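I have a structure here, written as structure tokens, and I will follow up with some questions on it.
Only one protein chain is missing from this complex, and each of the others stays in its spot.
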Amino acid sequence: MIIVMSPDSGMAEIEAVVQRLHEAGCEAHVSTGERRTVIGAIGDRGAITSIPWEAISGVEKAVPVLSEFRFVSREFQHEDSIVDVGGVPVGGNTVTLMAGPCAVESRDQLFRAAEAVLKGGATVLRGDAFKPRTSPYSFQGLGEEGLELLAEAREQFGLPFVAEALDPRDVELISGYADLIRVGTRNMANFTLLTELGRQPKPVMLKRGFTATIEEWLNAAEYIYKEGNHNIIMAERGIRTFETASRNTLDVTAVPTLQRLSHLPVLIDPSHSGGRRDLVLPLSLAGVAAGAQALLVDVHPAPDEAKVDGAQAIVPAEFEVLADKVRAVASALGRE
Amino acid sequence: MIIVMSPDSGMAEIEAVVQRLHEAGCEAHVSTGERRTVIGAIGDRGAITSIPWEAISGVEKAVPVLSEFRFVSREFQHEDSIVDVGGVPVGGNTVTLMAGPCAVESRDQLFRAAEAVLKGGATVLRGDAFKPRTSPYSFQGLGEEGLELLAEAREQFGLPFVAEALDPRDVELISGYADLIRVGTRNMANFTLLTELGRQPKPVMLKRGFTATIEEWLNAAEYIYKEGNHNIIMAERGIRTFETASRNTLDVTAVPTLQRLSHLPVLIDPSHSGGRRDLVLPLSLAGVAAGAQALLVDVHPAPDEAKVDGAQAIVPAEFEVLADKVRAVASALGRE
Amino acid sequence: MIIVMSPDSGMAEIEAVVQRLHEAGCEAHVSTGERRTVIGAIGDRGAITSIPWEAISGVEKAVPVLSEFRFVSREFQHEDSIVDVGGVPVGGNTVTLMAGPCAVESRDQLFRAAEAVLKGGATVLRGDAFKPRTSPYSFQGLGEEGLELLAEAREQFGLPFVAEALDPRDVELISGYADLIRVGTRNMANFTLLTELGRQPKPVMLKRGFTATIEEWLNAAEYIYKEGNHNIIMAERGIRTFETASRNTLDVTAVPTLQRLSHLPVLIDPSHSGGRRDLVLPLSLAGVAAGAQALLVDVHPAPDEAKVDGAQAIVPAEFEVLADKVRAVASALGRE
Partner (left out) sequence: MIIVMSPDSGMAEIEAVVQRLHEAGCEAHVSTGERRTVIGAIGDRGAITSIPWEAISGVEKAVPVLSEFRFVSREFQHEDSIVDVGGVPVGGNTVTLMAGPCAVESRDQLFRAAEAVLKGGATVLRGDAFKPRTSPYSFQGLGEEGLELLAEAREQFGLPFVAEALDPRDVELISGYADLIRVGTRNMANFTLLTELGRQPKPVMLKRGFTATIEEWLNAAEYIYKEGNHNIIMAERGIRTFETASRNTLDVTAVPTLQRLSHLPVLIDPSHSGGRRDLVLPLSLAGVAAGAQALLVDVHPAPDEAKVDGAQAIVPAEFEVLADKVRAVASALGRE
């Protein structure tokens, strides 16, 4: 922590800061420039950050040097994590395709989608049974019945599946069915849900809050990790900006940034980012070219009948084209 | 809903849209301009919005005319709602001061704060027992012990209190103690928590998600309202923008905007918005001048010892000045 | 400047950084913690910041301690600047009302507006002759004819006036007519225009770029100041955020923040911030309550005939109410 003293702070105030550091068992390095005095705090990070520096007299600001997250950082673990999703490895030098309908609506819809994405080359099926909706009057998902249909599809097509958990009370139920549990963008900072997911055995896909910084996102992953669950996939799905031409702005820069800061695999969701069917292909290719290790794509056999997010779903034939182009780009860059 | 057809859509596609509307029991008004055909959809809002218009061939975009929320709207109820918080009316032409420490840290800290805010003129005490923290390594609150201390302070000082709920499983517990339950900014779109709060009898203070639009915020209020709990206070606490000179940007425009769109009372939190002690007074005055019906202020007897958010807490003497100036402005504008 | 070394930097890289500082005539204070080495750079700010630290091997990041602007800072001049606008003092403990039509459209429109704002208590007239428009097909202003009408109105009503300059080539012309020259939000970072305005004698109102940080805004003021023109009024007019319920988000927090960092007077434009007539009054009151020293209000005798921004203009009768309430709030807070 770097503590910058205000220009009108005096010797007594500087001394008091040094004193607080010593009481906390830390060292203080005082540098006095022409216009500011700066104090470098050295010692245990937890001890230093628990002091409310900016509430202390004479302090202008406190600038952290170290990030708060630790176990999910590249400093803690140098090599890439590989997450096992029902037998499918995600991470490292591979590119994994996950695809399927946004919400499970019926057996027929799910099975037609599953068959199509398997044919296109997906190795994980997506489909939700619980949907968080902005309006209380929208379709909220089939619940446990949806999970049962997903399990049936897994059996028939040999595809492990990912489904969303919204409520800490549902985690045990979903964990009993799914191969990978997704935390949606609105729940990235739902710390009680994260803690619950950290205590069950299935891997977790952690969507970025659409207004979360990368640092906050990694802190959210740390919540899961520190409870004992180390199998986490980070999923970028677009952030909220002033631009309204697309639903959200895919932050493709987040891919190399995360890979620099963390060992966890990074996935791109091109469907929810753009919110438009015609954007799914270019955003998928951009994500893979930037280094994403997986894609999560909405595929629906009949988007114009979809109960949720039809505008962004692609049809099976489009998915096949997408999968081919993704393979071409991955292979041009020496990836699998 | 206004459905704008793309420039290369043909008669068959226009017909298909009209057909979908008729099947849903709605009317279609087709207007053909030089460059676009536009179809006005008239009929039941739910029926119209459940169709995925932008997934339908030939549709360029669908523009909603009506908002999704209904019961919390000014159209549904013309006169202001007044919310009763343990005997204190909030809303209408009054200005209510709620103040106290961000987190309950100890009996001594809470009671010194409560005494001070009572003296300054606050009529509701704040203090949290459960804290959502960005980092899993930060202080997370005293839990039920904190609630007991708050109940004791209520008895001693005659101040009803507000406390935050984070987890749907804690709602019953907190509802048993608190006079007003707060939903924090990170949980505004935690729909399972909102639903639970809609089913218990205590009023709810709904903080705006720091990246939620006003429309999303009102939809979140609708979740609570439609479960049967009509006592909701809307709390603006700053939004996330590109500006980093203050922690968040207080959206003072949200006050008159909400009051135009909804009958619910509006509160300003000047402490969490700015994140700096010196901003609390000007932001409080700005909020009240813009029409806010309540303020929620962090007051701590010793901010430089605070375990949470010390940098933004004001001390008791500052709170007295603030309360005096707030009364002066309110009275200059003909309010109580 | 604080230079944070990356965790895998070695002694040679630390030495090289120290060497660069010594070559620049500066001192280096090296602090080595458990996880990072941090180097404090002490000496001439210009010399230190001209080195591309983040391009140097082993450097993780460089964190500036001092702001770039100097002459406009509160550190450079402790007491408030008072800017003289054609005899009207702006700044300090006063609240100045500036009002009039967004664009000069005709003699009749301008004179009716001027008469009304004079009656309401405004002491400076606004009206533009050159308009920057997003679309090349919109009305672009009357040009010099507009300036002549404004000069005529000044003579008749005794009100100095403010008008916008868009083009460095027009500065001399506008400076010959106007009492105060405005830099619009789109030109805040038009450094050639700023430099030109710094070299002419009339005071300058510098609108904040709607996406500029406060630091960038103060740097823009520094451009004007360092050319020799010290009469600058800072004008907050709303920033661009994700919220679309109002045109922009008035950053009322910018008022106390600027006043802490700088000695220049601060003005609020409630009309362009909100973009809606019904928001002008609450935003004006919020601005004054937060400490703004002036307001700039669009008043039009017939907004439904306006060629520019009619939706945000208030009519003369509304302006009188606004002026009364502004005076009540200012007086409740001990201001003039």
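Each chain gets a letter, A, B and C, in the order it is written, and its residues are counted from 1.
Note that in this section a residue touches a chain if its C-beta (ideal position, glycine included) is under 8 Å from a C-beta of that chain, and two chains touch if they have at least 3 such contacts.
The structure presented is a predicted model; accordingly, all values stated were derived computationally and were not measured.
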{"item": "Sole contact to the chain not displayed, among C:H22, C:R107 or C:R133", "value": "C:R133"}
{"item": "Of A:A220, A:L283 or A:A323, the one touching the omitted chain in the full complex", "value": "A:L283"}
{"item": "Hidden partner chain, touching residue among C:N93, C:T192 or C:S331", "value": "C:T192"}
{"item": "Contacts of chain C with the absent chain, listed as residue ranges", "value": "46, 49-50, 52-57, 68-69, 132-139, 166-169, 186-187, 189-192, 209-211, 216, 219, 222-223, 226, 240, 276-277, 303-307, 309-311, 313"}
{"item": "Residues from chain B at the interface with the omitted partner, ascending", "value": "2, 4, 7, 29, 31-36, 38, 40, 42-43, 45, 63, 65-66, 75, 211, 240-242, 244"}
{"item": "Contact footprint on chain A, counting only the chain that is left out", "value": "211, 213-215, 239, 241-246, 249-257, 260, 273-274, 278-279, 282-283, 285-291, 325, 328-329, 331-333"}
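Note that in this section only the chains that are shown with their structure count from here on.
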{"item": "Same vs different contact residues, chain B with chain C, by half of numbers used", "value": "same"}
{"item": "Euclidean distance of C-alpha centroids - chain A vs chain C, Å", "value": "38"}
{"item": "Chain A and chain B: spacing of chain centres that average the CA atoms, whole Å", "value": "26"}
{"item": "Whole-Å separation of chain centres (CA-atom averages), chain B against chain C", "value": "31"}
{"item": "Contacts with 2+ other chains: residues of chain A", "value": "211, 240"}
